[in-house]
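All protein chains but one are shown at their positions in the complex.
Chain nomenclature is as follows: A and B, assigned in order of appearance, with residue numbering initiated at 1 for each chain independently.
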Amino acid sequence: MKWFRTSNPYVLLAPAVLITILLLGYGIVMAFLESIKYYNQPTLSVYRELFSDEIFITSILYSLRIAFISTILSILIGLIIVRSLYPILKDKFPKLIAWMPMVFPHFIWGYMLFLLFSQTGYISSFLNGMGLIKLPNEFPVLFKDSFGIGIIITYVWKEVPFVILMLLPVYEQLSNAQRELVYTLGGRRWDVFWHVERPYVFPVMLETFFIIFAFVVSAYEVPALLGATYPKMIPVISYEWFFGSDWTKQPYAFAAMFLLTIFIVLIVFLTYVFTRKGRIHLSQSSGSFHDLKAENSKYSRVLFFTMLGMTFLPIFILVLTSLVQRWGYGELFPSSFTTRGWYEMLWHGSKFTEAIYTSLGISLLVLLLNLLIGLPAAKGLAFHIFQGKSVVETLLLSPILIPSIVIALGVHLTFIKLGIANHWTGVVIVHLLPTLPYTIKVLRAGFERIGKRQEEIAVSLGAGAWGIFRNVYLPQLIPSIRSVVFLVTVISLGQYFLTALIGGGEVNTMAILFFPYFQTTNDAVIASFSILFAMIPIAVWLLIEGVLRLLIPKQPR
Amino acid sequence: MESHFIELSDIRKVYKDKEVLNVNQLSVKRGEIISVVGPSGTGKSTLLRLIAGLEKTDTGEIKIDGEYLTNVPPQQRPVVYMFQESLLFPHMNVLENVAFGLKMAKVSKNKRYDKSKEMMKRVGLEGLESRFPHEISGGQKQRAALARSLIVHPKVLLLDEPFSSLDTELRKETRRWIKHLLKSENITVLFVTHDLEEAMAFGDRVAVLNEGKLEQLDSPHVLYESPVNSFVASFLQGGIWTKERFIPVSCLKMGRNDDRNGKSAEVIETYYQDGKFHSVLSIEHSEAVITLTTEEKVNVGERVKVYEG
Partner (left out) sequence: MKKMRLLVWIMLYLFVSACSPSTDAAKESKAILKKDWREIEETTKNKTVRMYMWGGDTGINRYMDDWVAPRLKKEYNIALKRVPMDAPEFLKKLSNEKRAGKDEGNMDIIWINGENFKNAKNNGLLFGPFVNKLPNYKKYVDAESLDIQYDFGTKTEGLEAPWGKVQFVYQYDEEKVPNPPQSFEELAQWVKENPGKFTYPDPADFTGNAFVRQLFYESSGNVKNILDNGYEEDFAQKNSVKMWDYLNEIKPYLWREGKTYPNNLTELDRLYSKGEVYMTMGYNEARAEKLMKQSVFPATTRSFVMKSGSLGNAHFLAIPFNSPNKEGAMTAINFMLSPEAQLTKLDSEFWGENMSLDPARLSAADQKKLQTIKRGESVLPAETLKKYLQPEIDSEYVAWLKENWVNEVVQNK
């Protein structure tokens, strides 16, 4: 804990920065070299070809459009929910409910919505059973349409909880007095939002925007599952180039993803440069707690129950599907049930238990490393202004802005050299990549909420580094740590490609064991697995919750 | 010569190429209460933070009780710092807040809670042990914060506008009993405030700071009667300067339409207090503002003469 004593931000940030550079740096260099075919004659022909390829350009525009619409919608809906519901959501269990969709990997969520909303989906079937529509094709085409409605619905549904997770702490720290002040000065509700909430909410919203945007524009699973044949999103095309049979196409995948990466990272960097002034004020406040009052409790109750419905409807459908053997179109009830899906899952016996233990072990280790590296880094970012802060911020966020296939090659080569490929240590370290940025983000917001004055008081009263951390920060960081536990386990458990590549078959997590089954047609099998898969992060969360309770017996309110 | 309890010499602090503090020499006796006043942004808080060790000095030495503190980390300095806001830890109840310093000193639980309860009794917070900070009033918070500071028996207490968040009456009352308490504990105190009355009432001596420099450190009486320069005089509103000579308010009179030699002034505010009319006067061709008493009422905007008499 010595690093905690120092107030030098460079020292606080060094571990996080070093590990990020180590993991990313070589990967990006390799990706670029691959894209210019350095092993033959270095050439930019791939880039030239891409820019003159109509399909590629269409696909880029299409991807940007989908990403933009999904991101904006998610943020707006998330903002409305948080604004109206934060007094309810600050309790543990409503919070868990709001976060629930996050425990399902994206493609599972997409698959659930597909089960619900496709032309022969449950809703269409139900309407038919009620005699409201005659044929499946009377039901509107929501999935696999050329506009990408299905993709957008899935992303919005899935990202709103993430927006809630990011914005909730901000609203918990907003002062009611300021709000009343605006009202007394003749401001309307909009003015309250603009003058009281926006200065705090906007920086976080912007960051959330980039995280979601970068994710949507570069993620493969959902558009691969729900996208139309044409146009395809850019990640789908890139994955086909990358994993496709024609290995000479690989440079195109690298080039496309490299361009996308540079574009996003650059925008994020510029945003940090332009917004950095506003943010530091947040951490200078004293960090007192405020009484939280809902603005209009009537609507908020309706909204809460809508949210509840939106969370549990797909999950309910999933549970049902896992037990249904045959449910014909237009039948109000399934004609036969089966436990086959569950049987198939549990049949794996020792492999299954091994996978559970491996997954638990890995996610706990990843969590531990995340906290060890993330806490000092988050503190450094929250409380210090220093040269090159925008660069550091961009760098620390970049692992989630960069698609994993871009850096996979470099990371794998590095890990083979270091001798940690095909071993759990490699997997744990590589899982830092998609998790650490979130940890730093969430903890930084936590530190900002507490403010640095409390540390000064404690120091002046004789508290050492560990004493301050243990007595002042830790208890107040619990809500943030809770979010971190949740995010990190969910993300770590959902990693398939990086785990497969780095673990190389030696590290059999749940994802490795079960992801292949998503290629079956048997819905009961997929549904059973999805539920099982979602239960693990919840189990980890409850486990950690128990540990936290033992560690910190008393919590405010 | 009497040895000083706190001694600062050649303290300098620079932020971003701007000198915010430059104090050549400042000495405080044991048990003395020093009020620090000055326009805002003149480095009052910085001075306290340097002594507390929350910030590092660029040059100079700080000595407390004969010990040089330059390389002593803030945790080990015999100094406690108190902020404007009470800054109680929101996740601890009042008792835990008060006991915090003892906990850091690894005092056993029973012992520290006993001591804390005793301290709470002394600051008049009996019965509020299990309340959380948001459940008590502003004055109570301030008392709790003081209790938290005093429980570690600091040699020096640094108070940074501790009463500014309280209303006038509560503020006066609080400052009285705090002064009483501090005196009875014989604690050396540096006290930053922007309220002149408070500074005079609280401090044994008052330090006037301007643009990072210590202008004068003297008892209130000396300050008012013989300020060392025009800044101190005008800051304290204690009188006017004429041709290198200072005339304190106690030697000034004012008259209407008087032909006598004197300075012209404009009445900018009047109020009635303690059976007298008080007139706040702005002296022409200078920045000085003084308050004089008269038997009869004058009106705002009236021009008068101020003369020695």
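The rule is short, and it goes like this: contacts are C-beta pairs under 8 Å (C-beta built on N, C-alpha and C of every residue); 3 or more make two chains touch, one makes a residue touch a chain.
Bear in mind the structure is a predicted one, so any value in this text is a computation, not a measurement.
For the chain excluded from display, the touched partners among the shown chains of the whole complex are A. When the full complex is taken into account, the listed residue touching the unshown chain is A:N522, out of A:T275, A:S390, A:T425 or A:N522. Touch with the chain that is not drawn comes from one residue among A:R301, A:R340, A:H384 or A:R470, which is A:R340. For the chain missing from the display, the contacting residue among A:T414, A:Q476 or A:S492 is A:T414, taking the whole complex into account. Considering the complete assembly, chain A touches the hidden chain via residues 14, 18, 21-22, 25-26, 29-30, 39, 55, 119-120, 136-137, 141, 144-146, 224-225, 227-230, 240, 243-247, 325-326, 328-329, 336, 338, 340, 344, 347-348, 351, 408-409, 412-414, 416-417, 421-422, 497, 500-501, 504-506, 508, 512-513, 515-525.
The rule is simple: only the chains that are shown with their structure count from here on.
Measuring from the averaged C-alpha position of chain A to that of chain B gives a distance of 51 Å. By the touch criterion given at the top, residues 286-289, 291, 453-454, 456-464, 467, 471-472, 475-476, 555-557 of chain A touch chain B in their complex.
By the touch criterion given at the top, residues 52-54, 74-77, 79-81, 83, 85, 87, 89-92, 100-101, 103-105, 132-134, 148-149, 152 of chain B touch chain A in their complex.
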